[in-house]
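Everything below concerns the one structure shown next.
With one protein chain removed, the remaining protein chains of the complex are shown where they sit.
Per-chain numbering from 1; labels A, B and C assigned in written order.
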Amino acid sequence: MGLNQLWLVPALPLLGAILNGIAAGKLPRKVVSVIGVGSVGLSLLIALACFRELLALPEDARRVTQGLFTWVQSGDFQADVRYALDPLGAVMMLVVTGVGFLIHVYSTGYMGHEKAYGRYFSFLNLFTFSMLTLVLADNFLLMFLGWEAVGLCSYLLIGFGYQRPAAAEAGKKAFVVNRIGDWGFLLGIFLIFVTFGTLDFSAVFAQAPQKLAVGSALAAAIALLLFLGAVGKSAQIPLYVWLPDAMEGPTPVSALIHAATMVTAGVYMVARCHVLYLLSPVALLTVAIVGAATALFAATIGLVQNDIKRVLAYSTVSQLGYMFLACGVGAFASGIFHLMTHAFFKALLFLGAGSVIHALSGEQDLWKMGGLKPHLPRTHATVLVATLAIAGIFPFAGFFSKDEILWNAWLHGGPVLWGAGVVGAFLTAFYMFRLYFLTFGGRSRVTEEAKHHLHESPNSMTVPLIILAVLSLVGGLVQVPLLSGGQRLDAFLEPVFADAALVAGTGVAHGAASVAGSAAAHGAASGAAHAPGVEITLMVISLIVALSGIFVAHRFYVADPDLPCRLAERAKGFYRLLFNKYWIDEVYDSRIVQPIYRGSVRLWERFDAAVIDGAVNGVGKQIERGAALLRQAQTGYVQVYALILTLGAVVVLGYLALR
Amino acid sequence: MAEVILFTAFALTAVAFALGVIFRRNAVHCALHLVGVLLSLSGMFVLLNAQFIAAIQILVYAGAIMVLFLFVVMLLNVKGETPLLTPGAAKGFGFLFALIAFVELLWIVLAPGGEEVAPPPAPPLVPGFGSPAAIGRALYTTWLFPFEVTSILLLVAVIGAVVLAKRKFF
Amino acid sequence: MTGHGVPLELYQLVAALLFTIGLVGVLVRRSALVIFMSIELMLNAVNLSFVAFSRLHGQMDGQIFVFFVMSVAAAEVAVGLAILVAIFRNRETASVDDVHLLKG
Partner (left out) sequence: MSPAFTVLGVPILTFLTFFPTVGALLLLLLPSARPGAIRAAAFLVSLITFAASIPLFTQFDSTSRGMQFTEQAPWVPGLGISYHLGVDGISMLLIMLTTLLTAVSILASFSAITSRVKAYMVTFLLLETGMIGVFAALDLVLFYVFWEVMLIPMYLLIGVWGGPRRVYAAVKFILYTVAGSLLMLVAILYLYFAHHGATGMYTFDLLELYDTPLMRGAQLWLFGAFAIAFAIKVPMFPFHTWLPDAHAEAPTAGSVILAGVLLKMGVYGFVRFAMPLFPEAAFAYTPWIIGLSLIGIVYGALVAMVQQDVKKLVAYSSVSHLGFVMLGLFVWNTQGIQGGILQSINHGLSTGALFLAVGILYERRHTREIGEFGGLSETLPWFAALFLIVCLSSIGLPGLNGFIGEFLVLLGAFRASPVVSAVAATGVILAAVYLLWMFQRVMFGPVTNEKNRGLKDLTRREFWTLAPVIFFIIWIGVYPNTFLRKLDTSVAELMDRVHARTLSLGAPPVPGASLAPGAGLVRGTSLAPTAPQPDPPAGAGGAD
């Protein structure tokens, strides 16, 4: 087992999905679990074996492809079903199979009483297959297959509880909003094919520096179109609106799809296509600005939400913004690093939240929680680890990854982007600890009914929590700043991002390519070479910011519980703005959705039915009217007919006579 | 010369009887006048060397068809119509159109051939021209198929007449 | 009889005259029976014309045509009179002005 069996990594979950799907709930729960969890578990084992073999290869040969068959071929267009494994793909593959496996295990407990157990696992396995296809694809088209398929699974799983209209609606919204992004992605793919004549990653990226001038409109167009896809999938401004609603899905789904893996696909895609982005400073800048803006914007909304999962959802949007910020300033490895640590702690947070919800028999309102610490000891401990990690407290994983992003933002993006990141970090620390305090701290606000059933979750749920907590704790150590040789992830990913330097080398001469140029500098020299003093200062600042966030949260929600209400009273307008999420959903609805809908109704009734069909029926009516006129000539008197006949004969004879 | 006299006589009687057909009030008289026309024509056929046709003109037309006519006229016993002709404009137009048609026919018949060559002198008639044998030979060789179709036509007419005349038809 | 005492145009003239008289009958008489007779008159006029041409060209075809015309006339009379009988039985009239159900 190893790289030759790479195709099994996605294929096994697909098999699981098909088995559980066709059995259609006729199998006993145990068998469903074995198939569902086992397929992903096996896939994880093979992934680990592949990873080991990949590590054994020399650094510059760490790219293995495995073609299965030609998928689409038409004229000079060809796209294969071909999987490829390189360091970037390996990181993603391990995150997907690893976190995915844990969440599958967790689901056996969390979804234990669900009626459609088989369907759930079928969808979850299908998702794992799709996500693996996305990250292991060797060309844009196969990637797009995975890209759309994860969207489908997201649709199916959000709408898993389809009896609730809100869930069904949220699923559809997710799919449609994603489709808007995919529109851009698709056009990007076309533009790539027209430009390069192929969709294979290696060929495209190898040709890109020659075929596209740095800063050219074509490069910008490709990069921005692709980015539109990423914006949709990774819930960035302005297409983030589907993600909070996606919380209608079961909590493990939120953890897997809407926190750890699928939503990070956009970041992965930008990192994968970094060559194209580096060729377009405009696109890079756009990525950075959108990322920073989203990070800040979503965080502010997260401050005042009362649904535990929605807080986490906005937090996810915000953290994804950080990842894009990293990519936007050219620090792709940092983005991937944060993607990885975020997968650990955000999955953990969701699963922890799931555990809480499970314990409270489905309660999600933060104001109906509180004081849960003694009742849920394991959940509490693991969630605390995750909260510290996301807040960016040393030495948890989030500290290292977020700090690296802020450092790169300072270095390559300038103080504005850095400032946005720091403010975001403060807000993150605040709303995460708000969530923590409201859930576990203070006095209990739990309803009597729920209190009755209060219980710690079964092992199948807590063990994954503990494993993820460990990962959240030590996950950052793959990338220790300031320590020579500490940047193991950077080093591992180096072969992938090395061509960044190559690209930038062509662009350094131009002032316009400064961002790309500095990114190259970053790629060439690893962290320790930078001025360590500045880096330490920045680190301390962000630590202080995080701690002050925690402090304020404590002051608000533990020390002086009435303070938030008073504050909300005083800044009523602002509070309502945040609480209602800037009314963005409402604006979209009234400015885009409704006009299109009403316009369509009008188009149908006043144009299709009235004008076009009216013209058709009108022609019929006119013919009928004309016929009614001609009918008058039919008198019914034989001799009149005979007379007319004679007239005709006379005319013909006249013609013959006078010819 | 005898031919000229005979022709003139037949032509005049034919036209006279024809006028009788269309202007007599009593339908029985009309029918009898028509018989007169048919007989006159049969005479002219003989003049034109169509002896067989002349014979069946008398047998079939004057005999069978006209008997049928008379039979129906008497069966229906139509009272004398009042008025005789269609009223109003239709009548006037009828006469007018008929007149124009006649003038045109005359024009066609009598107009000089123009540049066209004069009609070739009538070829000498083959012996037995118009005899039953000659007609029969033509009918059963060249015209066999139309002849057979005619039989179908007559069959259909017989069936049609029977069906239509049955009392329950309407 | 190679020569012919009477110019053949005269036969055509008679035919034309008979035809016109028949036409007038068809157009102006009200009685369906007489209209029928007028039609027979027209057919006979044409027959005369055929026979005359047959004589002119020395070919039998014209006479054969007359033969067919007679067949058609016989068929027509049989069916036509049957229709007349049927109409008369229902409507007590043989006048064409009273039968105009085909009015549009």
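One rule holds for everything that comes next: contacts are C-beta pairs under 8 Å (C-beta built on N, C-alpha and C of every residue); 3 or more make two chains touch, one makes a residue touch a chain.
Predicted, not measured: the structure shown is a model, and the values here were computed from it.
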item	value
Visible chains that the absent chain touches, using the contact criterion stated earlier	A
Of A:Val31, A:Ala221, A:Val552 or A:Leu577, the residue in touch with the unshown chain	A:Ala221
Candidates A:Thr65, A:Gln78 or A:Ser444 - the one touching the absent chain	A:Gln78
Which residue of A:Ala56, A:Ile596, A:Ala633 or A:Leu658 touches the chain not shown here	A:Ile596
Selected from A:Gly2, A:Gly38 or A:Gly197 as touching the chain missing from the view	A:Gly197
Absent chain, residues of chain A that touch it	21, 24-25, 69-78, 141, 144-145, 147-149, 152, 155, 159, 162-165, 167-169, 171-172, 175-176, 179-180, 182-183, 186-187, 190-191, 193-198, 211, 216-218, 221, 596-597, 599-601, 603-604, 608, 612-613, 616, 620
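The criterion applied here is as follows: only the chains that are shown with their structure count from here on.
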item	value
Both-way neighbours, i.e. chains that touch chain C and touch chain B	A
Chain whose Cα centroid lies at the greatest distance from that of chain B	A
Separation of mean Cα positions, chain C and chain B [Å, integer]	5
Centre-to-centre distance between chain C and chain A (centres being mean Cα positions), rounded to whole Å	94
For chain A paired with chain B, centre-to-centre distance based on mean C-alpha positions, whole Å	98
Per-residue multi-chain contacts in chain C, two or more chains	23, 27-28, 97
Shared-contact residues (touching 2 or more other chains) in chain A	637, 639, 643, 646
Chain B residues touching chain C - in the complex, by the definition given at the top	1-4, 7, 11, 14-15, 18-19, 21-22, 27, 30-31, 34, 37-38, 41, 44-45, 47-50, 52-53, 56-57, 60-61, 64-65, 68-69, 72-73, 75-76, 78, 81, 83-86, 90-91, 93-95, 97-99, 101-102, 105-106, 109-110, 119, 122-126, 129-130, 134-135, 138-139, 143, 146, 150, 153-154, 156-158, 160-165, 167, 169-170
Touching residues on chain A, where the partner in the complex is chain C	631-639, 642-643, 646
Residue ranges of chain B touching chain A (in the complex, touch as defined)	86, 90, 93-94, 97-98, 100-101, 104-105, 107-108, 111
